[in-house]
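One structure is given below, represented as structure tokens, and several questions about it will come after.
Missing here is one protein chain; the remaining ones are kept as they sit in the complex.
Right, subunit A next:
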Amino acid sequence: MRTVLCHPYHLVEPSPWPCLGAGGAFFITVGSVMYFHYGLVQIMYLGVLVVVIIMFVWWQDVIRESTFQGFHSLVVKQGIKYGMLLFILSEVLFFFSFFWAFFHSSLAPAVELGVVWPPQGVNPLNSFSVPLLNTAVLLSSGATVTWAHHAIISGKREEAILGLSLTVFLGVLFTGLQGVEYYEAPFTISDSVYGSTFFMATGFHGFHVLIGTTFLIICLVRLKLNQFTSRQHVGFEAASWYWHFVDVVWLFLYLCVYWWGS
């Protein structure tokens, strides 16, 4: 049976999930502000609940449309690819703001900090210890995800499952090591603008690693359920693009915040 739809028609229905998901994300943002300022936690929980529910129904719709209805024609796939690229671009700009804050504070350290970076009294982490290991772990996961990708294209299912499982394992390992580093760090988020910029930038990167790992786990489950073919696997491609983006952000964080910044 042919699995490629070469006609130019866009067959999928408009979806309510992007708009409702954005609403959920907005509730998380506002809820977090309410939590940090007033200790009010309910709005944040509501936002998380909405986002989790929408993750399920949105993925369910995409899997139905792609795998079970066969609606992923070339033009539909191209639309999804535009969407993913624009989303990643917006994420790049999101991280720009944290790097901006970091360079603003570190290139000309304020007199209150002792005119030095790291500020007087702050002992930074050794960038050639666990952060270097984390760099190796994340770069390696980029190699294993490419292994899985080419295995899917060449129809080698077992190889693809192995490569993707290793990628997920490396993602979880990275998160675990970051958790240990956070606990062992001699400074906290309240230790001058060094702590604020460090935990804001690396913390949001950590969140993105969790999102990317979730995305890869979904792909692994779909791979095991035979939902990808060598021609039809946009979901996997989107996950691997996102994973590479998270990887590149880490490289910049490592070079600027961990190495230069220490």
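Quick note on the criterion: a residue touches a chain if its C-beta (ideal position, glycine included) is under 8 Å from a C-beta of that chain, and two chains touch if they have at least 3 such contacts; residues count from 1.
One rule holds for everything that comes next: contacts and distances are computed from a predicted model.
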item	value
Among "Vacuolar fusion protein CCZ1-like protein", "ERCC4 domain-containing protein", "Cytochrome c oxidase subunit" or "Ubiquitin-related modifier 1 homolog", the UniProt name of the subunit that does not appear here	"Cytochrome c oxidase subunit"
Contact residue for the chain not shown (choose from A:86, A:221 or A:255)	A:86
Residue in contact with the excluded chain [from A:20, A:132 or A:256]	A:132
Touch with the omitted chain, as defined above, among A:19, A:49, A:92 or A:143	A:143
Touch list for subunit A against the chain that is not drawn	35-37, 39, 41, 78, 81-82, 85-86, 112-113, 119-123, 126, 128-130, 132-133, 135-137, 139-140, 143-144, 146-147, 150-151, 153-156, 159, 163, 166, 182-192, 230-231
